[in-house]
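Only a single protein chain was left out; the remaining protein chains are all shown in position.
All chains are identified by letter, namely A and B, in their written order; residue positions are counted from 1 within each chain.
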Amino acid sequence: MLITCPYCGPRDVSEFSYQGDGNRTRPDPASTDQAAWNAYVYDRINTAGDHKEIWQHSGGCRSHLAVTRSTLTHKISHVAFARGGLASVRPAGRDHGDHA
Amino acid sequence: MAEYSAFSILKNAISGNRDWKPAWRKPDPKPSYDVVVIGGGGHGLSTAYYLAKEHGITNVAVVEKGYLGSGNVGRNTTIVRSNYLLPENIRFYEHSMKLWENLSHDLNYNVMFSQRGILNLAHTPGQFDDYARRGNAMRHEGGDAELLYPDQIARLYPGLDVSPKARFPVVGGLLQPRAGTARHDAVAWGYARGADRRGVDILENCEVIGFLREGDRIVGVQTTRGDIRARKVAVAAAGSTGRVLKLAGIDNLPIESHVLQAFVSESLKPILPGVITWGGGHLYVSQSDKGGLVFGGDLDGYNTYAQRGNLPLVEEVMSELLAMFPGFAKVRLLRSWGGVMDMSMDGSPIITTGPLPGMYLNCGWCYGGFKATPASGWLFAWTIAKNAPHEINAPFTLDRFHRGILIDEKGQGATPKLH
Partner (left out) sequence: MSPRRGNTAGRVDRTRTIRFSFDGKSLTGHAGDTLASALLANGISLVARSFKYHRPRGVLTAGIDEPSALVTVLKGEEREPNVPATMLEIYDGLVVVSQNRFPSLAVDVGAVNGLAGKAISAGFYYKTFMGPVIGPLKGTRFWMVCEHFIRRAAGLGSAGTAPDSSRYERMYAFCDVLVVGSGPAGLMAAKAASEGGARVILAELDSRFGGSANWSGETIDSLPAADWAADTVRDLSGRENVRLLPRTTVWGYYDSNGLAALERVTDHKEKPGKGEPRHRHWSIRAGTVVLATGAFERPLVFPGNDRPGVMLASAAQRYAAEFGVLPGEKIAVFANNDGAYAAAKTLRDSGAAITAIVDVRADISAEARAIASAVGGHLLLRHAVVATEGGKHVSGIKVQGFDLASRRLTGEARHLDADCLIVSGGWSPVIHLASQAGAAPKWDETLQAFLPPEPAQNWIGAGSFNGRFTTAEALAEGLSAGLRAAGGNGHPEAVPEVEHAAPFSEPAPVFEIPAKGKAFVDLQHDVTAEDVRLAHREGFISVEHLKRYTTLGMATDQGKTSNVPGLAIMADALGKPVAEVGTTRFRPPFASVSIGALAAERYGDIKPERLTPMHDWHVAQGAKMYAAGLWYRPQIYGKPGETVEQAYVRETKTVREIAGIVDVSTLGKIAVQGPDAATLLDRVYTNMFSTLAVNKARYGLMLREEGIAFDDGTTWRLGEHDFLMTTTTANAGKVMQHLEYYLDVVWPDLKVHVTSVTDQWAGAAIAGPKAREILATCVTGTAVDNATLPFMGIVSGEIAGVPVKICRLSFSGEMAFEVYCGAGHGTHVWEALVEAGKPFGMVPYGLEALGTLRIEKGHVTGAEIDGRTTASDLHLDWMLSKKKPFIGSNMLGREGLVAGDRLRLVGLISLDNRPLNGGAHIVEQVDEANPRHSIGHITAVCYSPALGKYIGLALVKGGKSRHGTRAFISDPLRKRFGPVEIVSHHFFDPEGSRMHG
């Protein structure tokens, strides 16, 4: 698998650490809504298809990336910095190696 | 249907093996059943078997989207053990072990459960104490466990690097003598045949595409082979649990699906007596009766439903195998494959009534699914038949995560890839 880091370029998956489901929103720290906290900590959408997830480029720039990747084919359709606003890339078929 | 025995084999050999009958029928779906079990893997089949055998509920269908046993029951490394740390898990897996020990007779099918032992290697005094804690926990729950020291280990496993110069020297190990391996496919086939002989319909190539509902209540399934009504619908879909429950409107579960790769080498003359695990990383290996080294390690570590992994994990696992057995460098890897694991948030399973009326749920098997097969089916059948859990599976609820009553075997918390 090849993940195109917006900062470093396309890199092998072995440079990245998977940080899990990127669909969850952490409740406001002051929130005491126990159900919301429980859902944030334990519940997963576990999509069969395009899945938004967080990867850290731990063997590179250490940025966290929000990656949209199919859990059926492993094809990556979108990568952006998790903190947003900086840059995002939609890997082209060719340099990504996938058949577009 | 004929009993299997040495006698029946000879009798059939004389008649040119022409009289053997299918191990299970290939029936058409009936319009309704008392229980429909979703998932024709080990757990679904054993559930059906024990529903019939233990509870007299025989009007049962097992629906399977592909061929029977196409999931993890035929994709694991065949290890059977009950060497767990936490009492809830030990009780569960000990129950399973006892069923395993008589399973071939029970099913009249040789599942080749061979109790050649599992040895967990420890590489630091701290790790050794952890294993001692685990072994003692097993002994306090009636299980079997022994500590071994390097000289004993070296005698058992020639070729194992026990030298003090090893990067992670072996300081001892925990042996569970009753553990071992079984022939994985035989477990699926034996349960299928056993259930079929008691009247259960096994419906292959029958994918669930929706649920039949009356109000909140689940009253059957829509399948690629038509609608099937059922008084009770039991889900035993392992890695596909999320996909199945989404059809019932349940979008979130404390489960992630991950791929676990497994590996087998070319056939060798006997060199490993039992199952052995390495504590310097994560590696387990045994040798099949055919002679192949069967081994695996960590998950690839990302959500997936594809039964395929990637190369970095392959390299990691091979490196770890050679750290244990340097002499295996010239042995060749023959096959690899991937299975989709239903990883739960505490590494322990879920066997429960619900989450919807008329529904029963069995999932969250992580790495433990194969060895759990008999107990999982036995306890799930109990739960379905009695509408309440048995005391052994009572802790394995779905709501335990939110309530904080966790059974966190590895102490890793809600990080499924680490369980």
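The criterion applied here is as follows: a residue touches a chain if its C-beta (ideal position, glycine included) is under 8 Å from a C-beta of that chain, and two chains touch if they have at least 3 such contacts.
Because the structure is predicted, anything quoted here is derived from the model rather than measured.
Across the complete structure, the visible chains that the omitted chain touches are A, B.
Among B:Y49, B:Y84, B:Y191 or B:F328, only B:F328 touches the chain left out of the display. If you put the missing chain back, the residues of subunit A touching it would be 1-2, 12-13, 17, 19, 26-27, 29-32, 34, 37-38, 40-41, 54, 56, 58, 62-64, 73-74, 76, 82-84, 93-99. Interface residues of subunit B with the unshown chain, by the touch rule above, are 4-6, 8-10, 12-14, 16-18, 20-26, 66-70, 74, 87, 101-102, 104-105, 108-110, 112-116, 123-126, 128-137, 139-142, 145-147, 158-159, 161, 167-169, 180, 183, 185-186, 189-190, 204, 265-271, 280-281, 287, 289-291, 306, 308, 310-311, 314-315, 318-323, 325-337, 400, 402-406, 408, 410-414.
To be clear about the criterion, only the chains that are shown with their structure count from here on.
Averaged C-alpha coordinates give centres for subunit A and subunit B that are 30 Å from one another. Note for the complex: subunit B touches subunit A at residues 242-243, 251-257, 301-306, 308, 310, 312, 345, 401-402, 414-417. By the touch criterion given at the top, residues 1, 12-14, 18, 20-21, 35, 38-39, 41-48, 51, 53, 69, 71-74 of subunit A touch subunit B in their complex.
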